[in-house]
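Only a single protein chain was left out; the remaining protein chains are all shown in position.
Up next, chain A:
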Amino acid sequence: MMKTDKEIDEFAKYIVKEASVEKPSEEFVNKVMDAIYLENTTALNTSFKPLISNTSWFVIVLIFASVIGYLLNIETKLPAMFNFIDVSFFKNIPSIEIFSKIHFSNTFTLSFIVFSIFVIFQLIVIKNYFNKQHHF
């Protein structure tokens, strides 16, 4: 008959040690590691590569900036150091006036700006969400 808490404590220890641990299947470790390898491989294969590389972006920005610069400063004189470049052909390009005929109301402009902001915001949020899901 067990009376003291110490006896019960020792008894419980014996019982639990006697019960031992349960053994999973022999393939358990392999199954876990296979799942991890598979996950790593999938993660590598689905790693997101930007459609436009940094170099391409640089070139695009450069071209875009040049065009903008040309449109804005067509009349301004180029610095002396660029005198050797013949830019007269630019002046032969007919001026672009297609946008001057289009008028947008203030409401439309405002809605368009707000909509664009929301789209960009959602893109950032969704991208972060999927990134987090992917990496845990």
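Simple rule for what comes next: a contact is a pair of C-beta atoms (placed from the backbone, for glycine too) under 8 Å apart; a residue touches a chain by one contact, two chains touch by 3 or more; residues count from 1.
One rule holds in what follows: contacts and distances are computed from a predicted model.
Chosen from "RNA polymerase sigma factor", "Xanthine dehydrogenase family protein subunit M", "Amino acid/amide ABC transporter membrane protein 2 (HAAT family)" or "Extracellular solute-binding protein", the protein name that UniProt gives for the omitted chain reads "RNA polymerase sigma factor".
In the full complex, chain A touches the omitted chain through residues 1-2, 5, 7-25, 28-29, 31-33, 35-37, 39-40, 136.
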